[in-house]
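Of the protein chains in this complex, all but one are displayed in their positions.
The chains carry the letters A and B, assigned in the order they are written, with residues numbered from 1 in each.
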Amino acid sequence: MSLLAERLYSEIVRIPLIDPHTHIDASDPASRSLADILGYHYYTELAHSTGMDRADMDPSLEPRERVRRLCLRLPALANTVQHSWLLEISRLLLDLPLQRIDGTNWEALWEAAQKKMSGPGWPEEVLRRSNIEKVFLTNRFDDPLEGFDTGRFIPCLRCDDLVFRLHDPDVAGRLRKTTGIQVENLTTLRRALEAVVSRFRARGAKALALSLPPEFSPEPESEGSAGAALSKALSGRRANSQDRERLARHVLWVLADLAQETGLPFDLMIGVSRHVYESGVPQGTDLFDRRTSLYQYRALFNAFPRVLFPVSVLAHDQNPELVAYAWIFPNVVAMGHWWYSNIPAFIAQDARSRLQAVPAAKQIGYYSDMYKLEFGLPKFNMYRKVLAQVLAEDFVQGRGFGEEEAIALARTVLRDNVERIYKV
Amino acid sequence: MSLLAERLYSEIVRIPLIDPHTHIDASDPASRSLADILGYHYYTELAHSTGMDRADMDPSLEPRERVRRLCLRLPALANTVQHSWLLEISRLLLDLPLQRIDGTNWEALWEAAQKKMSGPGWPEEVLRRSNIEKVFLTNRFDDPLEGFDTGRFIPCLRCDDLVFRLHDPDVAGRLRKTTGIQVENLTTLRRALEAVVSRFRARGAKALALSLPPEFSPEPESEGSAGAALSKALSGRRANSQDRERLARHVLWVLADLAQETGLPFDLMIGVSRHVYESGVPQGTDLFDRRTSLYQYRALFNAFPRVLFPVSVLAHDQNPELVAYAWIFPNVVAMGHWWYSNIPAFIAQDARSRLQAVPAAKQIGYYSDMYKLEFGLPKFNMYRKVLAQVLAEDFVQGRGFGEEEAIALARTVLRDNVERIYKV
Partner (left out) sequence: MSLLAERLYSEIVRIPLIDPHTHIDASDPASRSLADILGYHYYTELAHSTGMDRADMDPSLEPRERVRRLCLRLPALANTVQHSWLLEISRLLLDLPLQRIDGTNWEALWEAAQKKMSGPGWPEEVLRRSNIEKVFLTNRFDDPLEGFDTGRFIPCLRCDDLVFRLHDPDVAGRLRKTTGIQVENLTTLRRALEAVVSRFRARGAKALALSLPPEFSPEPESEGSAGAALSKALSGRRANSQDRERLARHVLWVLADLAQETGLPFDLMIGVSRHVYESGVPQGTDLFDRRTSLYQYRALFNAFPRVLFPVSVLAHDQNPELVAYAWIFPNVVAMGHWWYSNIPAFIAQDARSRLQAVPAAKQIGYYSDMYKLEFGLPKFNMYRKVLAQVLAEDFVQGRGFGEEEAIALARTVLRDNVERIYKV
């Protein structure tokens, strides 16, 4: 990094964060041992990809032994950016600066983690060191949403089950149970969905979120065909894939309508194909088919002009579309760098193009997607380093921005937009 | 920019330009007030995208008031490269160096523009300062092509109406009126198209140009099916989408044949989807579907080996295909950086790959696509900065080119190829 970029970086890390998308469990937000850190799917799937047996990471193994086995495998991943997150956690959160992790030092790391994580104030300590003020959750539609500080942890209604699995009797049962409404037709379906959204809002939820497969095209479904598909799904007759798609389209449309009524943004995470690698580790089975387009979403974006849609795309090569759609549609926001696109080589190109062509207010710079609080710091740092370099090269040097102006732009995409868009 | 890149840049800006694709109105080429500048769709669509109401940019508003309202919105776009064009126009053409434009200084800018633009020699002054010698136009097929200096403004036949809207009675009527030929079958259709091309050539036209939607595949259509589609279209019976596509294929084939006969290059601008954002501002409703391939054009490229096809692609992620097709097909030329790909982050990658893999003579570096002359300078400057950096890093430093050699390469792609390919 140039001196200028370093100077910008040192200011950018002082911007207090609201992390707008995570998978944190509010009742157990931080790691309890190094096993929670190394249990993150990035490590298990990368280790598995290099030949580690799934038996060696089985949760039934004693945590310390699981950690030992994974640490022996870490040198094989030492080139990955995910591995660099570990070193950063060790250095910045566990106060143990390491150059590498392997069979010679894993125990020191384990002990350092034990010492830190066993303290009662650890989650708060992590947040403080990470400069993160608030954290969005990802909650199942029947999550009780109780037992945590909604000032710190902000609920978000994850809609995948509702949109894509309502034909599953288990999901339908959970919906009945959580709403007290027996879904029998489109009217009662809408009532049930209203009840879910309403309960989430009452508990402080600030967003809806949905991940979508690459081949899905959200379009309005006629009442007739949606109703027929619902009947089939509810009657226990096997809904075929066309019925499921019709029902999915309808539910998505109703949820978008509820988002419009309630003013909630609707996060769309586009492009994931589930269960592609059948023998993968948990969370390590999904991939994507790049043959997808935001053009599939034009009907949705047009139909709900007052819903803000923060959009993430899984394939880096789809970013040019996201730039263009966020540039044109007032209700499309370019959001973060998701999963397989969340590496510096792709972030650099994607962040650069968004900062050059999408109005600042239409961008959410980053979210951590973390499962445990410890990952917020290294992931945001990875983004902030890229951001500092783009601002230094393209804006300060390339376009004559003042340094303060560049930092203000960073603040807009990293913090202010999250506050404004989600009304936090 | 490194000192080397700056040195190259300072030489590159001295190369006099021929701008091979614009939307200039030859009878009114320059802006008459700042309202013309800010009325460019880039500003209205970006302002609209950040929430500005279309009523606030309505042409019925007094120009000064429209400018005021748009200027108040400009800080929201200050990060975009399109905004930087404004600052450059202000500094280099209006002699008013500004760091930003907002409520505090918009009147000064308005006045500066009034003073400059009201002079009778303003269009010539803009061209002189921009180092642009000639400007290609984009003319409707029934444009009278009169009342302007064809030494300065070079007509180009825009073929979109002919190819994609001949089923529209209005278009058919315009064709009859401009050619005096009543189209009744494929023979008279060809005669009418010949008459159009012939009139354009007589008025100094140097190219045909056509924009194409991503799903279109130009293939030869049989006489039978093309003739049937034409009959249906002419008889007032509603031509369905298949008929329209057949007719489009046939007309494109005839135009390519006429291009081959007359030696005119045929610009193809591939990938735009029209009217995607229904409530957008004028010219701000079009986007694209990235699922398109130059493979769809193989029959066309093979069928007309003596037609040069300068090809632009709308999706940055299609550039690798353009590189490969221009590398292999003698009649495919990689042309410019179009619309949503016209930002430095994409230009840098695209220009770099073309300069590394496509023979210099097969590239047209840039065109401005401008609606008013004032945009030529900042748009070409944006490209020239990227070009200077690529030449500095990849060619002078990376491959040992002399600086003169690098500048000669710039001249080839920026100027000489335009002259040679279009026979200007």
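Basically, a residue touches a chain if its C-beta (ideal position, glycine included) is under 8 Å from a C-beta of that chain, and two chains touch if they have at least 3 such contacts.
Given the structure is predicted, the values throughout are model-derived calculations rather than measurements.
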> Any idea which of B:K115, B:H275 or B:R399 touches the chain not displayed?
Replying inline: B:R399
> Which of A:E194, A:D289 or A:D416 touches the chain that is not shown?
Replying inline: A:D289
> Footprint of the hidden chain on subunit A, which residues?
Replying inline: 1, 45-46, 48-51, 76-82, 84, 99, 273, 276-280, 284-285, 287-291, 315-317, 340-341, 343-346, 349, 385
> Which subunit B residues touch the hidden chain?
Replying inline: 291-295, 298, 301-302, 305, 317-318, 320-321, 323-330, 349, 352-353, 355-362, 394-395, 397-400, 409
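The rule is simple: only the chains that are shown with their structure count from here on.
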> So, what's the distance in Å between the C-alpha centres of subunit B and subunit A?
Replying inline: 39
